[in-house]
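With one protein chain held back, the other chains of the complex are shown just where they sit.
All chains are identified by letter, namely A, B, C and D, in their written order; residue positions are counted from 1 within each chain.
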Amino acid sequence: MREVSNSQAILEVKNLESAFMIEGEEYNAVDGVSFQVQPGKVVGVVGESGCGKSVMSLSIMGLLPKGIGKVAGGEIIFDGKHLEQLPDQKMNKIRGKEISMIFQEPMTSLNPVFTIGYQLEEVLHNHFKISKEEATKKIIQLLDAVGISRPNKIIKDYPHQLSGGMRQRVMIAMAIACQPKLLIADEPTTALDVTVQAQILELLQDIQRKNDMSIIFITHDLGVVAESCHEVIVMYAGRIVEKASVERLFKGPKHPYTKLLMGAIPRLDETVDELETIEGIVPTLTKMPSVGCRFANRCPQAMKECVEVTPQLKEEESNHEVACLLYEASRPEEEVSR
Amino acid sequence: MLKYTIRRILAIVPMLFLISVVVFFLALAMPGDALSGEIDPNNSDPEYIEMMREKLGYNDPIHVQYYRWITDFIQGDFGTSVKYKMPVEDLIAQRLPNTIFLGIISLLFTYLFAFAMGMYAGKKPYTKIDHAIGGFNYLMLAIPIYIAGVFAIYLFSFKLGWFPFSGSVDIALTEGTAEWWLSRLYHVILPALVLGAMGTASYTQFLRNDIIDNSQKDYVRTARAKGTPESRIYNQHILRNSVIPLITFLGFDIVTIVNGALITETIFTYPGLGQLFLTSMQTNDYPTLMTLALMFSFLVLIGNLIADLLYGIVDPRIRVE
Amino acid sequence: SGGDDEQTKGEGEETSEEGTDENTGEDNPTQGGTITYAIDSEPEGILNIHYYGTATDADVLGFMVESLIDYDENLEPQPNLASWETEDNKTYTFTFEEGVKWHDGDELTVNDWVFALETIAHPDYEGPRYANVQTIEGAEAFNKGEAESISGLEVVDDYTINVTFDEARVNNLVNVWSYPMHEEYWKDVPVKDMLEHEKTRMKPMGTGPFKIGNVVPGESYEYIANEDYWKGAPNLDKVIVKVIDNKAVTGALQNGEVDMVPVHPTMGKDVEAMENVDLVTYPGLSYYYVGFKFGKFDNEKKEIVEKNEKYADLKLRQAMYHAINREEWVEAFFGGYGTPVNAPVPSSHWIAADNDDLKNHYEYDPEKAKALLDEAGYEDTDGDGFREDPKGEKFVVNFAHYSSTNPTFEARAKALTQYWNEIGLQTELQMMESSLYYDSIEKDKKGIEVFFGGWSTGADPDPSALWKSDQLWNLPRWENEKSDQLLEDALNVEVVGTDKEKRKAIYTEWQQLTNEELPMLYIAELEEIMGINQRVGGVEYDVSGANNANEWYIKE
Amino acid sequence: MEIVPNHNQTQTSATKPQKSMSPWAIARRKFFKNKLAVISLIYLTAIAVLSLLAPYITTADVTKVNIGDMSLPPSSEHWLGTDTSGRDVFTRLLYGGRVSLLVGVTCTTFILIIGTIIGSVAGYFGGWVDNVLMRFTDFMLNFPFLVFVIVLNAVLFGVISGVWLLIFVISMLGWGGVARLVRSKILSEKENEYILAAISVGGKPYKIIGKHLLPNVLTTVIVQATILFAGMIVAESALSYLGFGVPQEVPSWGNMLSASQQPEVLQNMPWIWMPPALVLILTILSINFIGEGIKDALNPKSFR
């Protein structure tokens, strides 16, 4: 019932569990996440800090810190390949070529001691047999494509000589160098100023359309999601609580968490006296309740069952799934305060 | 960069002047002079000593003495060693190559071992071998250099007879031949090992920790996301970053060698500047003493300068245009 | 000399190393081979006998330079490169050996000696030897630049020279500078440049059994046999003189790395136990003492100006002497390689008084010491276990000793203080860095009261420089008319003429005086010790040092 | 859908209210969890206590030369044998610990005091004060430590007596590094907004240095103290070994070790030099471990 056209999906994540070792015990930072990414679509992932967005994307890339984190269960099927089973060498062939990723911190994501040119060339050399001249030509084209003027000079520069926006452009150039099918953008604009953020968003949309890429766009800014995504996944504490197309989600959010999140953000176009608040904080990994809804202790609509029954992601309307007991078949009448 | 370098070098001059004043006054304040203690009825007599005192200018006013000393010094005339009765510059010229040789070989050891161990441990932290290297380093850090020297002589020279315990070269060989160089190397190995061991442990630990630190940096994640092979990540991305601070240590190594040479050369009777310093100290050979003290301070200055400049050169982030 | 063990050892041997005893040695010693001769402190590297200053340099030089005169086992002068005659102890005629060759093949002539003397007397000369030339007639004028040559030197022919001294002295011969300097080789070098010249540092020239090869300054010296040596080619091909660290001595001897090396007394027992090494001892020329400051010296007026009464009481000094167990002390700190002396002349010196002629032997006798103190009024009046002075005031012996890196110095000094503590004299020890120490003693600085020292004497037996009251180096500032008179008499030709026995009698009297007056407590004289690998043969030592190295050889 | 915001609800989060711990308490607890550091601390304490109690533990006179008992190998009477002066090695080891630790502790203290004062004044006031003090510090740092300790030690000989001379000289020459460290730490700490906050709520300079800056700088200083402490003990012993340290008559580990310069001792009487060598190495080792322990425990990540 859920997967309508799973054959077409470029990426399919099933029941992904990613675990960290903390003081000798394993804790799932991502706990049973399933979703698909269709070709040419942009999937937004939103959620508070610490809800597992980055861990999820690193799991797909196979980049969880070795020895501390690992994919503990589930499947990651990319283009027919089970990524979670691939050895490192094979993964290296895919990373940067078929899936690439850009990160939140443009300031630290580039190696400070190599020139921009060197770091861009590297990705080409990693995946193609290509001469130095050709590579240089290619990267100048790339830099041009991401809107950097005077790329000839920039390739000889070091990262610290570039502004944040420029660096993020370089990161994007690096990510699209091999024309990947999927780009994972982990909060690519969070560290940037609004005006620069607008530039980068514009650029990403442009490139996405031109290259017909799929993008997983991670952010905590709902506005950004609204403007640049086709589908949205709302995560809370390592789980997906709501999943829908942008239009549906913004017109009719269902999960109390989503609703609160939307209400908590001041908006330019309307004036409210008081913002919604979500009391408490995301539980830390080690304090995560094992059964029940993880949002239950912060949820104003929480019921008795919420702490006992783990809600499953269910399609509520077409293209709109939610994991909340309020929407379960037998809707309980009584609301229980915490 | 050039302008910066020149300015940085010029800034040394007032420092040197002040240091020279301090050195001069310290030497002056030291008890006795080179001729006290030279009493020996067979070889000299009181008149001779008084004559020499006068001749060496020990009876002149202080500023005259300082002026004479510093102007001569600037012109490369460091005075005449009272003990060796020869120009200090010649004396130093004789010993300097030995100390430089010792320094270079010991640095070679330091960096060689530090790199081998540090890189291995950094790549595979928290493994058995890493712990072994760590333990070894802790021990090395705890053994004072002179005890290491004493142990080394006891073990390698006396008990095992592998290495000589003194000298810098086998006399029977002609200078410049291959054997002669080999013999020098053979003589320098043990003191250089001991001197080199001083830095090895801390450098290894530094490199290891820095590699571990760096391997958690964002840019490493970026490199991985590009599909860069693991070996390349360590040998290029991480190492390049970790080596930068290490290279700048080169400057400070000069300081370490100055301090270390004092001890190692004495223990191994290796005729270098460190040993010369202690001898001149014991014999009140002031011209030599002052020259060496000034020279060592100068080396420290140079070392710090090199560290600064190297830092500017190897690290693109602070490279000054 | 001033200085520690290392310094005293071997000093006074400037004339040593070459023996005249040609009789020794086997009939057919093996030819060839190399021996390694080690010295345990670093030489200054002044390889020029006219300039050298330390015993180690002398050690190094010993293989290649020779003196005109040599000394036998009684330190009596013997002809070597030259023989001499004199009627009046004022004018001497020296006759040189013929056929003696410098290492470059030139022949040795009297001119080379004249050249040496004029170099030393030259105004530009920077070495310490002028005193050995000064006594020649006209040397003073030459030194002041008033004369072209030294008038007392009269060259008769290439092998004969008459030397006239400014006055007749008994010790003119032993005092005069007796080394020639190769004129051809040196004449182009101005005197002021000699000390620093390469010929001094790296290319010394001599007439001895070995000539110089490689030099690694401060470290080692290579000597090659001089096949033309006038006493016959050496048996050995080579001698390597090598500086080794004191701590390496036994190891190096043991494993045969060095063949000959001076051994510190404390190591003597270890070396003796080695199977491959012979320990050779020979009498030394130095002695240790404990001195007292009796006053202060004015170096301008050359006289003792102030008196210090603290140790003026002879009984106190005697008590302190009796308190010391010298046998035990020497055994403990010098491995027994030494003997107590009772007067300030090493016993192997020909002027040394026979021990039986000395009245007091100052045996270890703490009871007697206590009795002496009681007699003198040093008694413990306040019951703290230590004696007060006769006036009843606190009495502390402040004893000073020089320090160096050698930790035994402290122990041996401490041991002395303990002896005195035991007889109730409270003693405090101060260890002082060597050069500061000698400076303080020489300048009569405050705080120096009782001090430890050592003198070593040379071939010339005259003790005036250390004992006469107008001498700076009379460190105790001891003023005694009789002593001054005796010392003068012993040198006075009028009194002693050329009669050695007469001279010795005066010195004996002087020694009896010092033995009774005790201006210092004579502790002990030391033996010199050599460790010699058994593969080396033909080596003999006496008080004047080793025999000629050309007789050394390597056993099968 | 109306969601009633609930402001009065307190945030107990998911955690149970825990007994509150000061950063120091946390550090202490963390330190005592570190086995190596605790063992080292025990060792060091034992050495210190034994040294302090030396006069009560052994009755032998440390300085007395016993001519009859020279160079005896270990026996039941002399546990570690006697040295070449007939002194009991064990006794000297204990007394040596007193001197070595005393030099270590006092030098470290003086250096820390001087360095911290100069560093924090320079760092806090900045401007010309900083400029002058730091130029001076640079100047002091240009003297090679050992070389100038030796020279100064000779110059001041007789002016200050005994062990205190060495302590004085080392302290005078050794503070540069600490001053620099403290200054840079103050500078970076000063950037923290809590300092601005303290000023804006009317804090006076002395209060800000004393209450806000120093406690935060202290963590660095404490770690540095352990490094210094080890370094000073080594410096003392090395100088004494070379003959330029504490006077020879004073037993210290370095002075005891200098006996190894005598060949017969080095080769044949290991009981004379091995014990001080080993005790010294173990002491340095334990100080280093304690330092590491403190460093880990004070890691600001754990309470920031």
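In this section, contacts are C-beta pairs under 8 Å (C-beta built on N, C-alpha and C of every residue); 3 or more make two chains touch, one makes a residue touch a chain.
Definition applied: contacts and distances are computed from a predicted model.
Not shown: a single chain whose UniProt protein name, out of "Anti-sigma regulatory factor", "Hydrogenase formation protein HypD", "Peptide ABC transporter substrate-binding protein" or "Dihydroorotate dehydrogenase B (NAD(+)), electron transfer subunit", is "Peptide ABC transporter substrate-binding protein".
Within the complete assembly, B:8 is the residue of B:8, B:68, B:217 or B:232 that touches the hidden chain.
In the complete complex, the residue from A:26, A:276, A:305 or A:328 that touches the missing chain is A:276.
Per the touch definition above, the residue from D:49, D:129 or D:199 contacting the chain not shown is D:199. Contact between subunit D and the unshown chain involves residues 5, 7-8, 10-13, 17-18, 20-24, 131, 192-194, 196-204, 207, 211-212, 215-216, 300, 302-304. Although one chain is not drawn, its touching partners on subunit A can still be listed: residues 48-49, 163-166, 193-199, 201-202, 220-228, 246-247, 250-251, 260-279, 281-282.
In the analysis below, only the chains that are shown with their structure count from here on.
The chains that touch both subunit B and subunit C are D.
One inter-chain figure worth recording: subunit A and subunit B are separated by 54 Å, centre to centre, where each centre is the mean of the chain's CA atoms. Rounded to a whole number, the gap between the C-alpha centres of subunit A and subunit C is 92 angstrom.
Note on chain placement: the centre of subunit B and the centre of subunit D lie 25 Å apart, centres being C-alpha means. Contact of a single residue of subunit C with at least two other chains is seen at positions 247-248, 251, 404-405, 433, 436. The multi-chain contact residues of subunit A, meaning those touching 2 or more other chains, do not exist; every residue touches at most one other chain. Partner subunit C is touched in their complex by these residues of subunit B: 31-34, 36-48, 80, 83-87, 90, 94-95, 153, 157-158, 161, 165-169, 171-172, 174-175, 268-269, 271, 279, 282-284. Interface residues of subunit D, counted against subunit C in their complex, comprise 63-65, 67, 70, 84-86, 154, 157-158, 242-243, 247-249, 255, 258-264, 266-268. Chain contact summary for the complex, subunit D toward subunit B: residues 138-139, 141-148, 150-152, 154-155, 157-158, 230, 234, 237-238, 241-242, 244, 257, 260, 266-267, 273, 277, 280-282, 284-285, 288-289.
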